[in-house]
Every structure is written in structure tokens, then in C-alpha cells.
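A single protein chain has been omitted; all remaining protein chains appear in their positions.
Letters A, B and C mark the chains in the order given here, with residues in each chain numbered from 1 onward.
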Amino acid sequence: MNEKVHSLKTLVTGVIGEDVHVIGIRILEYALREAGFKIVSLGAQVSQEEFIEAALETKADAIFVSSLGGHARISVPGLREKCVEAGLKDILLYLGGQLTIGDVKWEESEKAFKDIGFDRVYPPDIELATVIRDLEADCRREGVRS
Amino acid sequence: MNEKVHSLKTLVTGVIGEDVHVIGIRILEYALREAGFKIVSLGAQVSQEEFIEAALETKADAIFVSSLGGHARISVPGLREKCVEAGLKDILLYLGGQLTIGDVKWEESEKAFKDIGFDRVYPPDIELATVIRDLEADCRREGVRS
Amino acid sequence: MMVKNRKLNDDEFFKERKAILATWPTGSEVDLEEALTFHNSLPAKKNFALRLVEAREKGETLIRCESGIPTVEEFSNYLRFLQDEGHADLLGAHVDSMTRNQRYAETERGLEESLKTGRWVLNGFPMVAHGVRGTRKLIDAVDLPLMIRNPCVDQRLVAEIGFASGFTGASGCPILAFSQYSRNIPHEVVISYYQYVYRLMGYYGERDVPMVASIIGGFAILCPLSVLIAGAIIDSLIAAEQGVKHINLVNNAQGNLVQDAAGIIVLRKTVKRYLEAQGYKDIEVTMNLSNWSGQFPADTFDACAIISVGVTAAVAGKSELCTVKTIEEAKSIPTREASANSLRLGKTLIKQLKSQNFQLEDKLLEAEAAMLEKETELIVDKILELGDGDAVVGEIKATQTGVFDVPFSTSQYVQSRVKGVRDLQGAVRYIDHGNLPFTSEIIDFHKEKIAEREKAIGKKLDYQTIVKDISSISRGEL
Partner (left out) sequence: MMVKNRKLNDDEFFKERKAILATWPTGSEVDLEEALTFHNSLPAKKNFALRLVEAREKGETLIRCESGIPTVEEFSNYLRFLQDEGHADLLGAHVDSMTRNQRYAETERGLEESLKTGRWVLNGFPMVAHGVRGTRKLIDAVDLPLMIRNPCVDQRLVAEIGFASGFTGASGCPILAFSQYSRNIPHEVVISYYQYVYRLMGYYGERDVPMVASIIGGFAILCPLSVLIAGAIIDSLIAAEQGVKHINLVNNAQGNLVQDAAGIIVLRKTVKRYLEAQGYKDIEVTMNLSNWSGQFPADTFDACAIISVGVTAAVAGKSELCTVKTIEEAKSIPTREASANSLRLGKTLIKQLKSQNFQLEDKLLEAEAAMLEKETELIVDKILELGDGDAVVGEIKATQTGVFDVPFSTSQYVQSRVKGVRDLQGAVRYIDHGNLPFTSEIIDFHKEKIAEREKAIGKKLDYQTIVKDISSISRGEL
């Protein structure tokens, strides 16, 4: 029963900005598809506008943003605002990868990205099962809300 | 001229206590012989008494004590006193090898061994040329003294 | 736009040049004549191309690692540290990925923030932001040659600034840039950008400043080697046509020593053969074995083991150069200490292996090399056939039709039907060869190798296996 809560959920995925690291998100997409989600995969070097366009077009429930090169602090700010402007106020925003450069404390980094509107933020050694569990939980909650 | 100051000097060498690490002292002996010293080599596992006996017998000018296993703090105390008792008040006592165990500060360790009567104390990465230079200087000084 | 493998003439070259230098203010700092004078004032030992040739003559395997941080001052110290404490033989500057994508304004903001906070906000050295004035300080800071490390679609401005600053080589090549660093840029556009860069290198070379092109032909994360070698052959033909005289070929290690060493041998041999066959006769070819470039183990000492395997492959294949990853590869841009430590490990291991004339089992190596060579020739000959002898025309058609293809491409124009998987010895085999023009002998060989592993583990290899194999090395396995 619980597993079915997300059977119709649609996710837009991509690597943001000038970043070309696609391997991680491809693997993640594979796992998400196996878990029953519908995936709209944009690939590498996706702009904020492209993410939003695809989400609007496919009525997506969440946007999965990947960033590996360490430029997330440059590439992701503004995405939540643009979503709100585009009428995607409640869309889930997930962020993962190797977000920053150097010895930045994870808690600091997580907080900073949550503060600018991401619902979930993950370090690179995250278990995919955890992501899926979180997503299922969030979807259920969203379900209640909508 | 200066090089000749030690041409007749005799040195007793050995590895003290239960220690069997002879490679270092063998190499040192080789260099000292090349430099013109007379070497009385006792080898591994030499007791304090054996060092003194050999020094007395050969009228040695210096005793070269090697200790690699880290037990120098157990094996060398008392040697100076025994020398004095045996009438070898002025004999030069040199100590080298890997004297202590763990992260002991070199200055601390050097001071401790000098305090108990060693004239010179060396860390394992010592250049043999330095030892020979020191020894030549000490021999000259001894020469003046005697 | 119709691109061919034809040398740019001076008119075309200088017209394009003017436009490129005008794309950002620091472009105006580039003065070719002044640059040539500067290069001529440098000792030969600071020339990357010449150092590689010397290594080949002496039978050396040199060592370097990747590095690039935002500020000139800190990066100068960093490079000096690699030279003095890491005993690096060669150096380079990794350019940040904003610059690689012409986002120069964002780069300048990132640089400012880096300077202000003392943190590395950019993931490399922003060469365009620093211009010739800043970049040349790197050259002055050390006694070793430097190469621009800037694989991306359009590195024309970076190449102009870097070469003018005293760099004597550049990495990146059309197929790598197109298949791994772009999503929707047409193939011919990428090639034309590289033709410019290669012409610029040729121009320096013709004026007695040898420039070396580092060519890889694709990216080896579970990519069967023959497509990469084929790619490198095509890109070498493109570089040579524009007048490049020094080519340093990269074989990207995947972990099986026999296959990685065979890759070095076949890459060297086939590139030389096709260059000569197409009339490029005086090209200096050297090799670079680059460490496994997929996900790295997080632990420092696990990483040391993976670095060791790469070094062993380099020596076994008699590569002139070995590029090692650092012990912090899985973490972030490495500190200078991490880089120097990795270099020392690599260098000492090279000394240990070189001085004993280390060799893998000959028969295995020969068998692997023979198969690789056959596969490579089939692909390249078909590409050249498609282009009526023109490598560029052929390559574009081949990619459209999947006659040339690589796994996990970032480009929407690449089919990426080709997929690799490890066999029982960890060598990468075609689990899907897509539309590559292979004979049944070759197809069966790969099938057999895969069947061997299937038998051993008692189940079919599938996408799940590919995913597992991609990250196996990061778990210490193969």
C-alpha cells in the first residue's frame, strides 16, 4: 500500500549549470525508476529555466538537482524563487552531489541550501534507499497537503 | 694536517643490551675505518661491562654505543659511572640509533642522555660525515686536555 | 556549417582570432610576437613537448597530477610545492568549469569571493579572468613545464591566453569535448573550435615554440578501449592537419593491468600508423597513462592502492608520462599536501618498478593488444570510408549513425548504445557494441568473456552490473 503512494509521481532530473557530471544522476534515475517513479531526465548542463519548463510541462512533483563540480553555491540560488514565480510554489526541490569545494562542514552547507528553498540536501555518500524513503515520506505529506 | 689528529685514535663500538640491530653500526664502523680510526668492534648484544673491558684493554679513546630497538633508556644508564669507576673518567661516550619509542621530542631525549654522561647523542638520520667531524673536533679537544 | 579536415589558412585563422580575443577584455593582453619572445627566453626544460620527447629517448616514465585553484598567488605556491615537495616532473593548470563554459562574468565573481574569503569558490584556475598578466606568474613561479588542462567545448580564448603566458601544451580534443562536455552543441561546431586551437599550436610550433596536444579520444569509465583509441586516432589526424607536431596520447586506465598496458601499446602504434598513412610524417608521439578517472575510494590508503595500480600500468606499458589522481580525489579539490603526497607515492613506485624493468606476462599482453588493434582498425577504417578519407567528415557521419559511439555521453547527439562491463579479470568488454562495425569474431570474443563472468557468478550481466562495475573501484574492488 505504502509503496504505491508514489506510483504516479513525476520527477524532473538534471545536472545544473555548466556541470557535466551525469553519472551520479543517471544511477539515481535508474533506482528511482525501479522504485516506481516517472522520470523526466534532462541530463547535463541544465539551466534553472530548463528545469522549470520541464516541470511545468510534465506537471512534475519534484525537481532533482545534481551538482558535482563544487559550484552549487553559484548555480542553484534563485531556483526556488523562479519556481514560485512560475506557479510551482509547492514543488519539492531536492539537491545532491559534491556541492562545495574544500573542507566545508556538511551541516553548514546543508543549512545554507535549505535556507534558500531546497527541501532535501544530500552529501555524495548518501544511500539511494535513504533518498527514496525520504521522497516517499515527502510525497505522502504532499498528498495530504494537496 | 688536521685529518691526521685522529690517526691513532681507537674506538670501541657495539650494540648495547639485548639489541641485535648491527647493520647501522657496521656501516658506521666502515666509514670510521675509512676515516682513519682504529675500530674495536664488539657487535650485537654488548653489555656495559663488555664495553668497558674492551676499552680498558685497547686503551680506547671513545666508546660508540648503538641502540636501535628503543630500549636505550633502560640499557644505557650507569655506563658513565661504571667508566669512572674503571678509571675511564675522560673517555668519550657517543650514543646513536633509534633510542626511544613513540613520539618523543628529540631535544628532550638528547638532553636526557647527555645528562647521564654521554658526550654526543645522534638521531637515526644523522650524516656519517657529521659524526666524523664531531669526533675529530672532540679528539682535538681531548688532545689538548690530556 | 560544413567542416572538413582541412588546415585553416592565415586569413581564416586571423579573422577568427580577432573575434575570439574580443570576447573578453583580457583577450587584449595577448600579443603573439611578445609571446614568442617570452617563450624563446625560457630554457628548453620548461617546454612540455620537449620534456616528453626527452623522456621517450631516455625511457623514463614522468609523473604529474591535476591541480587548479582560483588565485594566482596561492596557485603559484601550490605549484612550487608540487615541484619541491612532490618532485613532480611536469605541471599544469586545471581551468575552472565556469571559464570552460565562457561564463567569464560569473568566474570573476567567484574569483573575487575566493580572494575575499580565502576559500576556493571556483573548481579551477580562472585563466581568462587572470589574463596573461596573472597567468604568466605561474610560469615564473616554477622550473617545470606547464600544460593547460581545460577540456571543454570552446577553449580558444583560454588557449590564446595560456600559450601567450608561457604554457606549452593543452589538453582536450574534439571527441572528448563533444561527447563528455556538452549537451546540445553540434559536433561540427566543437570540431571547428578545436581546429582553431590546433592551428594556434601549429602557429607557435612553426615559430620554434613546440606545443603538445594531449589527446584522449573519449573518456574511459567502463568504456571499451577500442572506441577510445579510434577516437584518439581521429582527433590526432585533426590536430596534425592543423600543424600540431607533438601529440601526447592519453590512455585512461580502467584497472586491469594487461588491458591498460595493451591500450598504451596499441594507442601509440595505431596513431603513428594512421598519421603516417595520411601523410603526417614528422609528428612526435608520446604516451600518458592516466589513473582510473571514475569514482575514487574515500579513504586515503584505499586511494593509494588505486594510484599504485595506475602507476603499475604506466610502467608496464612504457608510457612516457603517468598522471595520477590524488588521495583526496573522492573528497574535493586536493590540498597541495595531498597532491604532493600522491606524487611521491607515484614517483617512488615508478622508480621501484622502472629500475627492475617491470613486465607483465607477455603472451597475455600480446593477445589483448592484438584484439584491441583489430577492433580499432575496423572502427577507424569505417570512419575514414564514411568520410571518403576525410577524418572530420567521417567522424561526424559515424557518430550520427553509431559507427562511432561511447557510453554515458552527455551529448544528446551521441547514441550511447555502446556499453561496457567488466569481465572476470576486470577488463572492460562490450556488453553492447551498438552499431560498431565489428566482425563476428570480435563480437563472439566479447560475448565469451562476458559469458565467463556470468558463469562464475551464476547470473546474467545487465544494467545493474554496469552500475555496480562503475563504482566497484571506489569500494576497493575491481
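Points to keep in mind about this one:
What we mean here is this: contacts are C-beta pairs under 8 Å (C-beta built on N, C-alpha and C of every residue); 3 or more make two chains touch, one makes a residue touch a chain.
Just so you know, these numbers come straight off a predicted model, no measurement behind them.
Taking every chain of the complex into account, the absent chain touches B, C.
From the options C:Pro70, C:Pro297, C:Pro407 or C:Pro437, the residue with contact to the chain not on display is C:Pro297. Across C:Glu33, C:Glu57, C:Asp362 or C:Glu441, the residue that sits in touch with the chain not pictured is C:Asp362.
Contact with the chain not shown here comes from a single listed residue; of B:Glu18, B:Glu49 or B:Glu81, that residue is B:Glu18.
What chain B contributes to its contact with the hidden chain is residues 18-20, 22-23, 26-27, 30, 43-46, 69-71, 73-74, 98, 100-104, 124-125. Contact between chain C and the unshown chain involves residues 255-258, 297, 299-302, 304-306, 308-309, 312, 341-342, 344-349, 351-353, 355-364, 425-427, 473, 476-478.
The definition used in the following text is that only the chains that are shown with their structure count from here on.
Chain centres here are Cα averages; for chain A and chain B they lie 70 Å apart. Separation between the centroids of chain A and chain C, computed from CA atoms only, is 31 Å.
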